[in-house]
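One structure below.
With one protein chain withheld, the remaining protein chains of the complex are depicted in position.
Order as written gives the chain letters A and B; numbering starts at 1 within each chain.
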Amino acid sequence: MSSSPPVPRLQLQGITKRYPGCLANDRIDLSIEPGEIHALLGENGAGKSTLMKIIYGVTQPDSGSIVWHGEPLKMRDPAMARQLGIGMVFQHFSLFETLTVAENIALAMGSEAGTPKQLEPRIREVSQRYGMPLEPQRLVHSLSIGERQRVEIVRCLMQDIKLLILDEPTSVLTPQEADELFATLRRLAAEGCSILFISHKLGEVRALCQSATVLRGGRVSGHCVPADCSDLELAKLMVGDAEGLESSYPKVSGGRVRLRVDDLNWHNIDPFGTSLTSLRLEVRSGEIVGIAGVAGNGQDELLALLSGEVRLPRGERERISLDDHPIANLYPDARRSRGLAFVPAERLGHGAVPDMSLSDNALLTAFQQGLLSKGLIKRAKVLAFAEEIIQRFAVKTPNAQAPARSLSGGNLQKFILGREIMQQPKLLVAAHPTWGVDVGAAAAIHRALIALRDAGAAILVISEDLDELFQISDRIGALSGGTLSPLAATASTTPADVGRWMAGQFAPQAPHLCTGSSASSAATLS
Amino acid sequence: MDLDLLSNILFAMARTGTPLLLVALGELICEKSGVLNLGQEGMMLFGAVVGFIVAFSTGSLWLGVLLAIAAGMLLSLLFAAVALGFNANQVATGLALTIFGVGLSSFIGAAWVGKPLAGFEPLAIPLLSEIPLIGRMLFAQDALIYLSFALFVLVAWVLLKSRIGLIIQAVGENPDAASAMGLPVLRVRTLAVMFGGAMAGLAGGYLSLAYTPMWAENMTAGRGWIALALVVFASWRVFRVLLGAYLFGLASIIHLVAQGVGLSVPSNLLAMLPYVATIVVLVLLSRDAIKTRLFAPVSLGKPWQPGH
Partner (left out) sequence: MLLSLEPRGQQSRAMLWLSPLLAAVLTLLCGSLLFLLLGLSPGLTLHTLLIAPISDWYGVSELLVKALPILLCALGLAVAYQARIWNIGAEGQLLLGALAGSAVAVNVIDWESRWALVWVLAAGTFAGAAWGGLTAWLRTQFNANEILTSIMLNYIALNLLLYFVHGPLKDPEGYNFPQSAMFGDMARLPLLSDDGRLHSGIYFALLALVVIWVLLQKSFLGFQIKVLGLDRRAAGFVGFREKSLVWFALLVSGALAGLAGVSEVAGPIGQLVPQVSPGYGYAAITVAFLGRLNPLGIVFASLLMALLYIGGESAQLSLNLPQAITQLFQGMMLFFLLACDVLILYRPRMKAVWKKRLVGKAAVA
C-alpha cells in the first residue's frame, strides 16, 4: 500500500473544447488529490465554466481525457458523474422554488433513492452533521439565498460524495456566511472529499485552498500554492499584464446634494420581495456613492423606486428629490428630463430590448434628446446618435443596426452606459455596472464612471461586488433587509465593516472605530 | 325547489360539466409542464367528428371513443412539432391549431351533419343510483362519465402523489434546471401535450357520442376556451378544476333551472351566460396579479430549447 504513490482522485489531461468562434478550453491539465481543496481561478470568460461542465458531464470535450481514480473514462452525462460521486453546486441554483426541500432532493437523486417522505430523516441528519440545518418540508421559495445554497450542497452530500464542485459559491453570501461555508468545506475535506472551488476572489482562495490552477483565455496560465503567492502574482496569472487595471482611483468628496432620499418607506406587496424602511441617502455632485449588499435585500426595490418604474403617491413625492425637485411620483421619462440617467441591473430585457437594433435601443431612453419631431422618429438623427455612442465608447459591433442580443455582455454594457452618459445626466444610477463583464470592459466602464464623476455628475452605484465598490466609490454603505447602513467615506472603511453592515449590524462594533480619526468618517452619515 | 328537480339539476350538471372537466384536466397537465396549448377547441372538434364518423360507420361506440382520443393526440402532435420542436410562439401555434381543427372537422364532417346515432346510454348502478340527491348524478350516468371520474382520480394522483407529477412541475417551473438535472424536458412536455390532446379528443367524443349523439359544425361552442379559463380559475389545482368544471356545467344548464322556476328569458341571452360567467370568473381570479403569478407555472408559454 504505502509503496505505490497515491492515485489522484481526478486528473484532466489535455482537455480541449472549441465553440463556434472561440476556443473555450485549450489543452488543460489539472489534478486533484483525495481530501484536497483545489481552486480554479480565472476571470470571466477564462474557460472555468466550460471546464467544470466537462467534468460534470454536461458537455463533452473535443479531445483530452478524464481520469478518475486512475481509470480513464468518458463522462457521458451528469447522471454518470453523480453515480461516480461527483456533486456540483451551480452559481445560479438549479432548484425548483415551488417544490419542498425534500422534493427537490428526491428529484435530483432519481427514483431509486426513495420518495421525498422517505428521504426526510437523512436530509435532517446530513444537514445537521455538516452544520447546515435544513427543514425538509419547507418550500424552497421561502428560503433565503444562503439556505438555498445549503440545499444544493446537502443534495450533493446525500450521496457518497468524492468530489464536490462549487461555482463561485460566495458571490451570494455575506463575508460571515462565507466563513461558515468554509468551515463546512474544511470538514468535508478532512473526511476525504475532494473539493474543486471555482472563484475569482483571491482572498478567499488563499484562505481556503491548498492548491490552485489558474486559467486565462482558455489555457492554464499557472499552478500554484495560493498561500505562497501574493495578490499581485495571482492577479498577473489571471489577467496577464495588468495594463490599465487601476486598483483604486483618487477619492474625492462631493459638492451640492443632487439626489436626496428622505425617510423612504415602501411596503412590498410581493411576499417574496423586500420592503424598504426609513431609507435616507444623499448623493452629491462629483462623487460616487456605492451601496453593497447581498442580492434580495432591497436593491431591486430601491432601484425601481429611483428609476420611476415604481412610483409613490403624490402626497409622498418629496421622499425622493433631484436637485431639490420632488420626483418620487414621476414617471421615468419625467425624471429623465430632469437629469436622471439609469443603468439597470439586467442588460438584456431591461436596459436594452434584445431583439431591437442598437439604434432603436439608443432611442429607447434618449428620445427626449431631440430625436423626435411631432411624434415621428428622426431616423437619421437616431442613427447618428447610436454611432456616436459606438465610437466614443469603443463598442465592438458590426454596425448600429445589429440587434442588442448579438453583442457580448461587456460591449452591450458599454453601449448602455454610453447611451446614458451621452445624455449628460446630473445623476446617474448604475446597478451592477460590471456584472459578468470581462476585465478590459470592466476597467473601461470604471474609467467612464470616474470621468463622469469628475465632470460633476452625482453617481450612485449599487453592486454586489465589494471589490468594485471599494475601487470606485467615494462613500460606501450597504443594504440589509430593506434598511440602509450608515454611509461612510470609503477610504476609512474596511471590507469587514461593510460585511457587518451587509449582515444588518449597523452599530459600530469595535470601539476603536469610534475614536480618533475614524469618528469623522462615521460623521458623514446621511 | 323540490328534491327531484335538484337531483335532476345535479345530474345534468355532471353531464354538461364532463367535457369541460376532461379538457381542463388535459390542459392542466399540459400547462403544469410549461406549455400553453390554445388549440383545445380544435382538438375537441376533430375528436368529436372523428369519433362520430367512426362510430356511425362501424356501429361501435367504443371504437369511436378510441379514435376520437387518437384524433386529439394526432393534432396535439402537430402542435408539439411546431411549438416545441420548432420553438414557435405557443399562443400563435395554439390559435393555428384551433383554426385548423375547426376547418378540418367542418370539412370532413360536412357529409355527416345531422345524421342520427344511438349514443351512450346511462348505466344506472342499482341501489347506489337511488341515493337521494346525488345518486343519479354519480351513479346513473353513461360510461364516459364514469371514465371521467376515473381520469380525475388518476390526474389528481399523478400531480399530487407521484414522481411523474414532481417531474412535470419541475419542467414547468425551470426547464433549464430540470435539464441540467438530466430530465428530458422536451420529451416530458411533448408527452404532456399529447395527454392534453387525448383528453380534448375524448371530450369531443363525449359530445358527439354521448352528450348530443350527432355531429354539427362547431358543436363544441367554445368549451375548449372555457376549459382554458377554468384552469386559470382553478389556480392550477386539480380539485378546483373539478369544482370549476361542474360550476360551469351548472351555468350552461341555467335555462333548465330558469324553466324550473318558471322564468322566461330569450334563449340567445341565456346562451351568453357561460361566457359571461367565464369573464366574471377571470376578473375575480386575476385581479390579484401577484397571486396569479404565484400559482401559474413559472415557465408557462415560454419557448425553450436545449442548450440555450
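What we mean here is this: a contact is a pair of C-beta atoms (placed from the backbone, for glycine too) under 8 Å apart; a residue touches a chain by one contact, two chains touch by 3 or more.
The model shown is predicted, which means the values in this text are computed figures rather than measured ones.
Set against the missing chain, the residues A:Asn25, A:Thr59, A:Thr100 or A:Ser285 yield one that touches it, A:Thr59. Contact with the omitted chain, checked across B:Asn8, B:Asn89, B:Thr212 or B:Ser235, is made by B:Asn89.
Residues 53, 57-60, 77-78, 90, 307-309, 331-336, 342, 344, 346, 349-356, 360, 363-365, 367, 372, 375-377, 402-403, 406 are the ones on subunit A that touch the missing chain.
Along subunit B, the points of touch with the absent chain fall at residues 38, 42, 78, 81-83, 86-89, 91-93, 95-97, 99-104, 106-107, 110, 176, 179-180, 182, 184-186, 217, 221-222, 225-226, 228-229, 232, 266, 268-269, 271-272, 275-276, 278-279, 282-283, 286-289, 292, 305-308.
The rule we apply is simple: only the chains that are shown with their structure count from here on.
A straight line joining the Cα centres of subunit A and subunit B is 45 Å long. Contact residues of subunit B toward subunit A in the complex are 163, 166-167, 169-170, 173-174, 176-178, 180-183, 290, 294, 298. Interface residues of subunit A facing subunit B in the complex, by the touch rule stated above, are 58, 77-79, 90, 93-99, 103, 106-108, 111, 115-116, 269-271.
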